[in-house]
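Dropping a structure here in structure tokens format, bear with me for questions.
Only one protein chain is missing from this complex, and each of the others stays in its spot.
Entry: chain A
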Amino acid sequence: MQTMMQQMINGLSLGSIYALLALGYTMVYGIIKLINFAHGDIYMLGAFWGYYAINYLHFGFVGALLSAMVMASLSGVLIEYLAYRPLRNSPRIAALITAIGVSFFLENGMSFLFGANARNFPQVITTKTYYFFGVGISNVQLLILFTSLVLMVLLQFIIKQTTMGKAMRAVAVDPQAAQLVGINPDHVISFTFALGSALAGAAGVMIGLYYNSIDPLMGMVPGIKAFVAAVVGGIGSVPGAAVGGFLIGLLETGVQAIGLSAYKDAAVYLVLILMLVVLPAGLFGKRQREKV
């Protein structure tokens, strides 16, 4: 029982990171139907910014987190402006391949500039482990869970309650119609990239603090797993991405808990395949009716 509770905690803290990343995937997809494969690398940029902000600008955790969110937003907007906007009216496959190209560019560009070695993240918060009925949870794990939940609620508020959020939803439904009623889709798309990238930047700093190791390729695998989470939740759906993230985290932990650690990644990708075959719209996705 204790072990099971402990595994739940492990799964939830892993899942909250996937959830934060999956939100970025899903928002961008919802609006411009592009799977932004460079999203995992923005998470890496956020982690590196946190590293420099703490080491050289002597920021605290909150300062590093907020500034990393700002820097990640800026890089997200810049990537959209330089790489995806010129391809807005091209076939979707061209934008998809560009996204993969941007991802390689960021990974290898950062390896070139800062070296490919893993580096230790400055520990601005000393890890303490609290025990409840024999189940350990560290202050950093609590912080990750708490920050993730706050950011997700904030995101939901922005999308549902603000004018910009309304514009985002409008563009997602029909960009041309939105334009007709006076919404500038370019602004809305930039805003979406900024929002999604800010979440990735926050995830980067939190992961840096939690695992104490960052490197230019750190975004690759979590990026793909977050993509799976977004698909499981229903790509395009914001609550779906959050739930999908936690589910993937719990699944990965569960597979290891029953002693099949060698197959934990395989299990995640198996779920991707099964979802695409059985329920392509995902748990929370809208089923699209084809008009004939």
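Here is the rule we go by: a residue touches a chain if its C-beta (ideal position, glycine included) is under 8 Å from a C-beta of that chain, and two chains touch if they have at least 3 such contacts; residues count from 1.
One rule holds for everything that comes next: contacts and distances are computed from a predicted model.
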| item | value |
| --- | --- |
| Protein that the absent chain corresponds to, by UniProt name, given "ABC transporter substrate-binding protein", "Molybdopterin oxidoreductase domain-containing protein", "Na+/H+ antiporter subunit C" or "MaoC-like domain-containing protein" | "ABC transporter substrate-binding protein" |
| Residue in contact with the excluded chain [from A:N55, A:S90, A:Q123 or A:N184] | A:Q123 |
| Residues belonging to chain A that touch the chain removed from view | 3, 6-7, 10-11, 13-14, 82, 86, 108, 111-112, 115-120, 123, 127, 129, 136, 138, 207, 211-213, 215, 217-218, 220-221, 252-253, 256-257, 259, 261-262, 264-265 |
